[in-house]
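We show some of the complex, not the whole, and keep each chain where it was.
A, B, C and D label the chains in the order they appear, each numbered from 1.
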Amino acid sequence: MTQTVKKPLSQLQRALNRSVTVRLKSNLEYRGVMVNVDPHMNMMLIDAQEYNAGALSANYGRVVIRGNNVLFVKIEETLK
Amino acid sequence: MTQTVKKPLSQLQRALNRSVTVRLKSNLEYRGVMVNVDPHMNMMLIDAQEYNAGALSANYGRVVIRGNNVLFVKIEETLK
Amino acid sequence: MTQTVKKPLSQLQRALNRSVTVRLKSNLEYRGVMVNVDPHMNMMLIDAQEYNAGALSANYGRVVIRGNNVLFVKIEETLK
Amino acid sequence: MTQTVKKPLSQLQRALNRSVTVRLKSNLEYRGVMVNVDPHMNMMLIDAQEYNAGALSANYGRVVIRGNNVLFVKIEETLK
């Protein structure tokens, strides 16, 4: 337990410009490149796809998601 | 990661006078010109259309949306 | 972007004594003259009508609406 | 716009000892004399009746309503 522990919001900051999958409470899911994020988990995605119950339902060039709707953010391992 | 990262709310401020699509938690959607916005995502749209489940349901000359209802804001690439 | 940007809550303040339509999260709608409003969007309407699913359901001489229920405020262009 | 604007919560304070109708988010309605109220819209009513879907469902000598449940407060024009 002597290693430096990175807090979850810092980890999100470090994931900027990565592909992420954002699940909302309403089960909508957004996949895109997270270009910024703040401590409320408000974030902007670019080149995003919306999935509704697993089916592609819309495309968004630039979309700002309000953080209080977020259930989780999955960080993809591949850089943009 | 050395570039200046713009926070999501600053990005919304920079999108003033652009056309936006605002999806609410209740699935209502508003499309109009965002003439102002604050850090809670309270915002005023002008010349706005309301869509309910994809169908045009109302027109609003000037409408103030309370930010806590917002799911996301899609920024259109074309200026007003 | 050099013009003075009025914030949404200031815009509501400037709309005092105008007719407004207030939609609540529960789909109730109130139409009346907004005689005051605070930063939480608590507001008092006078000479208000309540519409439930589009049908007139009640009349209120003076009613104070708690702001956290508000979905949006539509500002009518005609003065009282 | 040069007149003094009374804020909505001040207006509630000025309505103390008047009859009010308080609608809650759950559609319950309470009619009684509002003997005190605070900025959260917590309030005490005396000699109150509860209406459920328009039908009288209970009587309360003294009842404290938690403000966050309040949808609106209608101020009756007659003093106690």
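The rule is short, and it goes like this: contacts are C-beta pairs under 8 Å (C-beta built on N, C-alpha and C of every residue); 3 or more make two chains touch, one makes a residue touch a chain.
Fair warning: this is a prediction, and the values are worked out from it, not measured in the lab.
Of the identical chains making up the complex, 4 are displayed, while the complete assembly in this file numbers 7 copies.
The working rule: only the chains that are shown with their structure count from here on.
Shared interface positions of chain D, defined as residues touching 2 or more other chains, are absent. Residues of chain C that touch chain D in their complex: 14, 16-17, 24, 26, 28, 30, 35-38, 42-44, 60-66, 68-69.
Within the complex formed with chain B, the residues of chain C that make contact are 1, 5-9, 11-12, 25, 41, 67-68, 70-75, 77.
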